[in-house]
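What follows is one structure encoded as structure tokens, with my remarks underneath.
What you see is the complex with one protein chain gone and the rest in place.
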Amino acid sequence: MMAGTVAINTFREAVRDRVLYNLIFFALAMMAAAVFVGQITIGIERLVIINLGLTAISLIGTVMAIFIGVGLVYKEMEKRTLYSLLAKPVRRWEFLVGKFAGLVLTLAVNTALMTLGLAAALFYVTRGFSRADTSILVAVYFILLELALVTALALFFSCFPTPMLSTLLTLGLFVAGQFSTALREYGHVAHNRALELLLGAIYYLLPNFHNFNAIGAVAHGDAIPGALILHNTLYAVLYITVVLLGASAIFANMDLK
Amino acid sequence: MTGAARTRFTRGATAAIPLLFVAIVPLQRGIDRYRASMSAPEELWVGSGTLLKTISMGYDALLADIYWTRAVQYYGAHFETGSSQFKELYPLMSIALTLDPRLTVVPRGGSILLSEPNPIGAGRPDQAVELLQQAIVGKHDDWQLYASLGFVYYWYMKDYGHASQVYLEGSQYPGAPIWMKGMAARIAELGGSRDTSVMVWSQIYQTATEPRARENAKQHLMALHAQADIEELQKIVDNYSGHIPRVTSLRDLVEDRVLPDVPVDPAGYAYVLNSSGVVTVNPASSVRMDILDAGKHDKAAE
Partner (left out) sequence: MVRSLDNLTFQVEEGEVFGFLGPNGAGKTTTLKCVMGLIFPTSGTARVFGRGIDDVQMHQEIGYLPEQPYFYDYLTARELLDYFARFFGYSAAEREDRVAHFLERVQLTRFADVQLRKFSKGMLQRAGIAQAILHEPKVVFLDEPMSGLDPIGRREVRDIILELKEKGRTVFFSTHVLSDAEMLCDRVAVLAGGKLRGIGSPAEIVSIEVHGMEILCDIAAGRQLPAALAAHAVRSGNRYRIQVPEAQLYGVLDQLRDSEARILSVAALRPTLEDYFIQMVEHPKGAPPAAASAGEQP
């Protein structure tokens, strides 16, 4: 499919962009640090390594998703590589989906590499894996869902020729989505029905990134219910579809100066 | 028509978006349900305050504020559901304090929330003591910390020995008000007398900045006042009940000119005499006597 072609090329671009390698090295350094830190805080090495490691994977992935994502369409518009591309038999929405898939693929590969690093660090510290450690994979999967959602949002804003603003808005939505639960709680506590309804509506509209945070539970060795995995997957798929549809509708009607 | 396919696509996409959002709502609800059933340690993000401080790269004060905010939100959220034991309240506060030992609102405000029994607070005065002691280690010359600690010992734990000690120690630091020394002496002497309690709660009421804390102190003062009234009234009723006919209500005492009028509690409601001959607060009154049961708990933590 045309989108697949665009996706592979996007992946290739990301891999050849040297910024990526710096981030990976940073991540690996974090893993090494986690090992040392684990030796300072006695008795909770496993906890600390999982916490730190997963948090690092999540944060670095998010930074990449935002900063590369916001350039996905914008760079092609600015450099006008888009002109010759769109003259080919490829629809504009196929182009968007391809860019999205390419970056998600990049992030997935990156995350997988970092997870390997985490597994190595964990093995080093605990000298073996326990059953409970498989839930770490679930936490990583959730992180991937989260990154895909951030990518979709970044791609949406990437359609506009305002890179700084796009970055800020994407970042803003990400932060708002982390605290949307707290926002709704404020509505409950504030004893104002209208505010409560408003904040409740905003709660459902905002992308709820908190859904995907299982780092604490996994660090403590809790199992994650399969139903939650299913729900989160569906949520991510639906929300991403909404964002990509919106981006496609806007992009399809844009004059490319 | 120009761009017919494009228009169709745009219309289709725009129509689909709200529909998809509608589908998202039940999904989110499901997710919320499942997450609520999971344990909450992810509230803490990283479980160790010292570790956080190390990696926060200079943003520890900001993180401390965030943790305190989350502690308050955590309290608010769980208070509303009425179910909770507020398990993560102390860890959140302790982390905030580790990150910023000078954030005194944490131990002062937090100690009340920790000490108050369910359903208002966590019912863990022992955790409040730990928190305050952690704070004192970080800032040993803050008299307000001692005052808070003394209060927890006095009211919630009924540990008059420690309470007196702490008030005395705090009284020597710069800025300590005069009443602290006196308080130390009174407590040592009189233990858990009502007058001492009134003194203590009055101080809290006058110095508290948080509206909820002030309200709480006021409730306690009103209850203490009512308690004193009730004891007096009970004595009168018991003395008089030797007479015939039997006293069935306080009105009778007024008619018999024992009392000038039916006395009212600090909230303005008349006291009543129940069928067993015990003077109580009017059921309609806003004075809550049950809060005086606080601290009648075992000092030992669960």
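Chains: A and B, in written order; residue numbering restarts at 1 for each.
By definition in this document, a residue touches a chain if its C-beta (ideal position, glycine included) is under 8 Å from a C-beta of that chain, and two chains touch if they have at least 3 such contacts.
On a predicted model such as this, the values are computed, not experimentally measured, just so you know.
In the full complex, the hidden chain is touched by chain A at residues 2, 5, 9, 12-13, 16-17, 79-91, 253, 255-257.
Residues touching the missing chain, restricted to chain B, are 2-6 (touch as defined at the top).
Convention: only the chains that are shown with their structure count from here on.
Taken together, the chain A residues at the contact with chain B in this complex read 37, 40-41, 44, 47-48, 51-52, 55, 93, 182, 185-186, 188-189, 203-205, 208, 211, 213-217, 219-220, 222, 224-225, 227-228, 231-232, 234-235, 238-239, 241-242, 245-246, 248-249, 252-253. Touching chain A in their complex are the following residues of chain B: 6, 9-10, 13-14, 16-17, 20-21, 23-25, 27-28, 30-31, 34-35, 37-48, 50-51, 54-55, 70, 73, 76-77, 79-80.
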